[in-house]
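Apart from one protein chain that is not included, each protein chain of the complex appears where it belongs.
Going in written order, the chains are labelled A and B, and every chain counts its residues from 1.
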Amino acid sequence: MKRIQIRATFLDEVSTDIPHHNWGYEEWDQDFQAMKAIGIDTVVMIRCGLEKFLAYPSELLIKERGAYRPPVDWVEMFLELAGKYGMRFFFGTYVGQRWWGDKRIDFATECALDKRIVAEAWERYGNYPAFQGWYLSKEIATYHAEIVDEFVELGQYCKKISGNLPILISPGMLGRKAWYNNEPEAHDLDFEKHLRDWDMIMGKISGTVDIVAFQDGHLIYEELPQALQINKALADKHGIECWTNSESFDRDMPFRFPPIKWEKLLLKLRAAQSVGVERAITFEFSHFMSPNSMWQSAHGLYKRYQEYLAGKFD
Amino acid sequence: MKRIQIRATFLDEVSTDIPHHNWGYEEWDQDFQAMKAIGIDTVVMIRCGLEKFLAYPSELLIKERGAYRPPVDWVEMFLELAGKYGMRFFFGTYVGQRWWGDKRIDFATECALDKRIVAEAWERYGNYPAFQGWYLSKEIATYHAEIVDEFVELGQYCKKISGNLPILISPGMLGRKAWYNNEPEAHDLDFEKHLRDWDMIMGKISGTVDIVAFQDGHLIYEELPQALQINKALADKHGIECWTNSESFDRDMPFRFPPIKWEKLLLKLRAAQSVGVERAITFEFSHFMSPNSMWQSAHGLYKRYQEYLAGKFD
Partner (left out) sequence: MKRIQIRATFLDEVSTDIPHHNWGYEEWDQDFQAMKAIGIDTVVMIRCGLEKFLAYPSELLIKERGAYRPPVDWVEMFLELAGKYGMRFFFGTYVGQRWWGDKRIDFATECALDKRIVAEAWERYGNYPAFQGWYLSKEIATYHAEIVDEFVELGQYCKKISGNLPILISPGMLGRKAWYNNEPEAHDLDFEKHLRDWDMIMGKISGTVDIVAFQDGHLIYEELPQALQINKALADKHGIECWTNSESFDRDMPFRFPPIKWEKLLLKLRAAQSVGVERAITFEFSHFMSPNSMWQSAHGLYKRYQEYLAGKFD
């Protein structure tokens, strides 16, 4: 029987809201082994920097933005480990502001900077065979003119300098759990607006963005099948590959965030499979599905997922 | 020396606010062993379903409510394990709405459905020797006419179909921590109202509900002895058995919920013992007291409780 599989994971080393494992090379090597063992072939570094914290020693950001020189070059480490385990590595672009709802952001300046960082990174790491794609790290759930423009401009630039490597984005959906608001009065997804917005967005980014992987955790479970159907149909229409970002953390719990209940992950994977989606990425393996996670319930999730691969839940 | 003991635990597999362990049969077997080792003889499944998530494949709820078919039949698993370890299993009734403060709930319809689910469950599992009781899963802290009526109607129905198996409820108390509100201005328990309400409630449920186990975590510690005294006296008056639900999670911490400090659990157990309560149930063993818990501080609590049994804290 055909089963949709989690073939990719984010790497969230410069994180916004996920507590840090404090792993060194050895622990990361072990975790890449665990990924490999369940069939993950692609790792996506979610961002190369967030404000002043960096995933590699970017001389540009250290000099121009006063960024902190990181104690480790995680980009180098991830590229080596991806190479060692035969995986593809996607490089996530820079996030200049944690709160980019901030009205004072000048997106043109940001985009210009983001391009120079991408150039610097390609200069430093482009020769690694595992460097196989780009991830545009800004997350939107609805139409946002400046960010959509940046997807095109920054994306085209990435493609140009790298010999057309594929580009991934992972948007949200504006459902009841989008802003961690799960009281009954929180609003559900406006399907019509979602369709209209993403038809427009995909129309613009088609030809630049190769893969779109919507986060599947913003919606109540009842809405997921219809939303995934819309996403898949739109992606097909615009010639974009459609993955699902099947989140492995639980958005229904009173603290942010523990690993998800296996039943829920299974439900979400099957919903994606039922509309023809063939690949899932997850946010993210190391904290929420890994036998090495700080959360012991992730160890259970790993075992259950292995049983799934072995056909136990067919 | 006589020491009050934790002889029962809830099983919170379809949970509202406790992150899931993602255990399979093997891990659960191990956890039942750990329960048995400290003298637990009764396991109480807190609910057989919550909205669309189910603890067993209820064809009724799958068909009529669009519930999700669970990947595992936990009721069957728990009944087998309870049988294996010589424990009693209490079946928790269905929870149709997570937020049942919602004014739009039609309790008559809910109660009618709940009875049909109970019938379905008894039909499926009534032959397991470990099936030894019922748990009415709605939690109230004060008088609530419709829910008290349901306790009687649903409870009588459970007794009738099952040859009079015992029935348990586990109410709250409207103290300072009842709604996770531990600022100084939050109100303390209104002892008079508590006594008045529960005298009325117990008057109505007497003859149906056999055991009442108030949650002991809603109050500041200073109020607990007096509240427990009231509860025990009322239960005696109305011919109901009085346990204490000695919660093993900590309501005083900034995230919900870690395992409790042993000192606090000991304090609460002793407060119950001092008014003549002889049995405690806990919410719940597997996350908050178990050597298998995802929270390592639960492993410590297990060791301290073992020392307590051995007389170390006498």
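We adopt the following convention: a contact is a pair of C-beta atoms (placed from the backbone, for glycine too) under 8 Å apart; a residue touches a chain by one contact, two chains touch by 3 or more.
Just so it is clear, the model here is predicted, and its values are computed rather than measured.
Considering the whole complex, the residue from B:L113, B:I161 or B:L266 that touches the absent chain is B:L266.
The residue from B:A37, B:A108, B:A145 or B:M253 that touches the chain not shown here is B:M253.
In the full complex, the hidden chain is touched by chain B at residues 183-184, 221-222, 250, 253-255, 258-263, 266-267, 295-301, 303-304, 307, 313. Looking at chain A, the residues touching the absent chain are 17-24, 27, 52-53, 66, 68, 70-72, 99, 102, 255-257, 293-294.
As a convention for this text, only the chains that are shown with their structure count from here on.
For the pair chain A and chain B, the distance between mean C-alpha positions equals 39 Å.
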